[in-house]
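Working notes, structure below.
One protein chain omitted, others in place.
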Amino acid sequence: MRFTCPHCGPRDHQEFTYRGDASAIRPDIKNTSIGDHNAYVFDRANPDGEHREIWNHTLGCRTHVIVTRNTVTHEVTVCEPIGPFKEVLS
Amino acid sequence: MRYSALAILKNALGGNKDWSPAWRKPEPKASYDVIIIGGGGHGLSTAYYLASVHGITNIAVVEKGYLGSGNIGRNTTIVRSNYRLTPNTQFYEKSMELWRELSHSLNYNVMFSPRGVLNLACTPSQMDVFAERGNQMRLMGVKSELLTRDQVAKLNPGLDVSGSARFPIEGGLLQPDAGSARHDAVAWGYARAADQLGVDILENTEVTGFLKEGDTVVGVEVKRGGEQSEIRAQKVGVAVAGHTSRVMKMAGVDKLPIESTVLQAFVSESIKPIIPNVITFGGGHLYVSQSDKGGLVFGGNIDYYNSYAQRGNLPVWEEVMAELVAMFPNFARLRLLRSWGGIMDMSMDGSPIITTGPLPGMYLNAGWCYGGFKAAPASGWCFAHTIANDKPHDLNSAFTLERFKEGRPIDETGHGPTPWYH
Amino acid sequence: MANSPDRLSPLDELAMPVASEGKTGVELSERLCGSLIQVQAWPKTITKTKAAITKITKKRAAVVMEVGPGRWLIDDDGEELEEELRGAVNSKMGAVTGLTHGRVVVGISGSKATWVLASGIALDFDLSAFAVGETQVSHHHEIGVTIHRTGVDSFDLYVFTSYARALWGWIEKASREVGYSIS
Partner (left out) sequence: MSGFRLNLRDGVGSAIDGDKTISFHFDGKLYAGHEGDTLASALLANGETILARSFKYHRPRGVFSAGSEEPSALVTLRTGGRTEPNIRATEIEIYQGLEAQSQNRWPSLGFDAMAINQLAGKTFSAGFYYKTFMGPSRAGHKATNFWFFCEKFIRRAAGLGNGAKLADPDHYTRMNSFCDVLVIGGGAAGLAAADRAASTGAKVILCDERAAMGGSLNSAPDIIDGENSAEWAAEKASELADMGNVTVLPRTTVQSYFDDNTLLAIERVADHKIKPAENEPRQRAWNIRAKSVVIATGALERPIIFAGNDRPGVMLADAARRYTLEYATAPGKAVAVFTNNDTGWLAARDMARAGVIITAIIDVRSDVSDEIHAAGEESRATIHLGSAVVSTAGMRSLSGVKIANFNENTGEISDTVTKISCDCLAVSGGWSPAFHLTSQQGGKPEWDSELQAFLPGEPLQKWHGAGSMAGQFGLRKAFRSGEEAAVKALADAGLGEGESGVPSIEGDVIDHAPAPVFEIKSGGKAFVDLQLDVTADDVRLAHREGYISVEHLKRYTTLGMATDQGKTSNIAGLAIMADCRELTIPEVGTTRFRPPYTPVAIGAIAGEKYGHLAAERLTPMHDWHVEYGAHMYGNGPWLRPESYNRAGENVEQAYVREARTVRASVGIVDVSTLGKIDVQGPDAAEFLNRVYSNGFAKLPVGKARYGLMLREDGMLFDDGTTWRLDEDRFLMTTTTAGAGLVMEHLEYHRDVVWPDLKVALTSVSDEWAGVALAGPKSRDVLKACIKKCKVDDKSLPFMGVRDGEIDGIPVKIARLSFSGEMAFEVFCGSHHGLALWEALMKAGKPFDIAPYGLEALSTLRIEKGHVAGPELNGRTTPYDLGLGGMVSTKKNFIGSALVQREAFHEEGRLQLVAIKSLDGQRIQGGSHLVKGNVEEPGRSEGNSSSTCFSPELNCYISLAMLENGTKRHGEKMWAANPMRNAHVAVEIISPHMVDPDGGRMRG
């Protein structure tokens, strides 16, 4: 697979480290609910089809991207930046 | 027809015209006592043990493709119980017991070959970890031995045991009566034996939905030869490995502590016997054995991302081949014949789930990561017990669905809730 | 600072000059930076920080490489760069991190330079994809490398100090097929 890093351009996926399902959103730092944290850590939709997922370009510029990828065909449709530089890279 | 050497001779004389189908191709009934979704190793063994141990024979196994089309026919055929944590050690040792009897129980030679599983260690601290695991096995009555470098070298003459290797071999952990088996034969043997006990195996029958009364599952909707129909059942068991999330979603269970990834497997061309054991590499992640046909069967890490494609990518190829030739530099000119992929149901702690629920009338068997093949007998045996008694057996009582959120993971590798690292 | 003893490169002995026997596809070299400083701007201070950097670097022969969003790696012969940058970029603008000791520079040039590099680095070295003067951050096997194209056939590889020998080993091995010299 090849991802287009918003900073570095198209690269092999092995330059990136998988960080999992982008729909798992950590509860706010003020949130102390065990249930909310459990859901964040353990609940996965694991779809067969479109999946938004986070990858870190660890062997490149080390910024994170959200990759929209079909888990059945491995077709990548979007690579978008996430993080402090989201707007800068968009 | 009972299989035996005599039967083979008799049939050969008759031009092999009298063999009958190994299992029937029945039409589905309107209802069953139990429906098992998934005609793989775990589903078929569950049906077999429900029928043979618990006397429940009014069972349908529903399989969307051909029987054994999932991971039972795509793995590297390793059978072992060399685990560190008690729930795993005892569960997999139960499986070993069943393996030892399996060809006989099924009247089908699954070619279980206790040739020894050897884990190689590359550092003294890895040897300590192996000793810790081996001692756990010994204390639980499982055979295990710690081998020195010389002993390892003697068993496998091609191994690079030079001190100059990047990951020099220190020694290894041997489970002498573990080994391998013929994967397809396990599916076919269970299918044939279950069929003979009256189980209906419905191939090319895809579950498209669940029948529910309130929350309670009372059957399945299926598509078969292009036609939709309903099959009712008192109990519905799900044993679909990598497709667990997809199937459970149809029942309204939207999220589970499971992610599906692809694991690739590799086989070389056939050669005369060159390694006697099943061997794993300590300097990385690699396992290799030689099949009876002569091919080296091997694999390594999963491809680290969610996937439902039964194929993987190049980085794992490079990594696996590099590790194989690091271990056996004399394999460099042997040739890779074929590779393929299976979809793994990676759980959040690397251990399985065999449980009642999560809905009334439903039973779940999942989370096998990439250790499902060796588990197939005990998994079916425990799942059958759980379905028949509506509660788990002691052997699978720790394999709950709730353990993750409760904080009771069974985490052999210690990687935590990052399923792609298990 | 000025009195500090000579710095020792891990490639000190490996990269002794060697003339090639026969064909020379590439020439390899090794050096340490006088200063190698990273500046990371915050998302809203990129322009300002870049200007501050330019003000300092334009008076010297420093090489400014963009290695991430709002992030630059600056290579200069002098030893005072970190101090100057720290003076110009305060924590409201960004972060200054010294990496002078953290990298070794491996130089490779010659008609087969891209051939040798491509044997280990999965980048398109075509000039249309990687122009002279550009910088790409990638890897050679498990070793992260920042690659600066100094000419059509010449490159500087900034490699982590602890991995410098490993990278040198790879490059040297790959260079054998085409012939090489070390300068």
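Each chain carries a letter (A, B and C) given by its place in the written order, and its residues are counted from 1.
Note that in this section a contact is a pair of C-beta atoms (placed from the backbone, for glycine too) under 8 Å apart; a residue touches a chain by one contact, two chains touch by 3 or more.
Worth saying up front: this structure is predicted, and the values here are computed from it rather than measured.
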Contact set of the excluded chain (shown chains only):
A, B, C
Contact with the hidden chain (one of B:N107, B:Q151 or B:S397)
B:N107
Option from B:S31, B:T57 or B:T123 whose C-beta touches the chain left out
B:T123
With the full complex in mind, choose from C:I46, C:V137, C:L157 or C:A174 the residue touching the hidden chain.
C:A174
Options B:T216, B:S229 or B:S270, residue touching the unrepresented chain
B:S270
Looking at the whole complex, which of B:D33, B:D160 or B:E206 touches the chain that is not displayed?
B:D160
Per the touch rule stated above, chain A touches the missing chain via residues 1-2, 12, 17, 19, 26-27, 29-34, 36-38, 40-41, 54, 56, 58, 62-64, 73-74, 76, 82-84, 86
Using the document's contact rule, name the residues of chain C that touch the chain not shown here.
1, 3-5, 7-10, 32, 38, 40, 42, 91-92, 94-103, 115, 118-124, 126, 129, 141-143, 160-163, 165-167, 169-170, 173-174, 176-177
For chain B, which positions touch the chain that isn't shown here?
3-5, 7-9, 12-13, 15-17, 19-25, 65-69, 73, 86, 99-101, 103-105, 107-109, 111-115, 122-125, 127-136, 138-140, 144-146, 157-158, 160, 166-168, 182, 184-185, 188-189, 203, 268-274, 283-284, 290, 292-294, 309-311, 313-314, 317-318, 321-326, 329-340, 406-409, 411, 413-417
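As a working rule, only the chains that are shown with their structure count from here on.
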Comparison of A-B and A-C by number of C-beta pairs in contact, larger one:
A-B
Taking each chain's centre as its mean C-alpha position, how far apart are chain A and chain B in Å?
30
Determine the centre-to-centre distance between chain A and chain C, using the mean Cα coordinates as centres, and give it in whole Å.
29
By the touch rule stated above, which residues of chain C touch at least two different other chains?
none
For chain A, residues that touch 2 or more chains besides their own:
12
Residues on chain C engaged by chain A in the complex (per definition of touch):
42-43, 46, 67-71, 122, 129, 136-139, 144
Considering only the defined contacts, which chain B positions touch chain A in the complex?
243, 245-246, 249, 254-260, 304-309, 313, 315, 348, 404-405, 417-418, 420
So in the complex, the part of chain A that touches chain B is made up of which residues?
1, 12-14, 18, 20-21, 38-39, 41-48, 51, 53, 69, 71-74
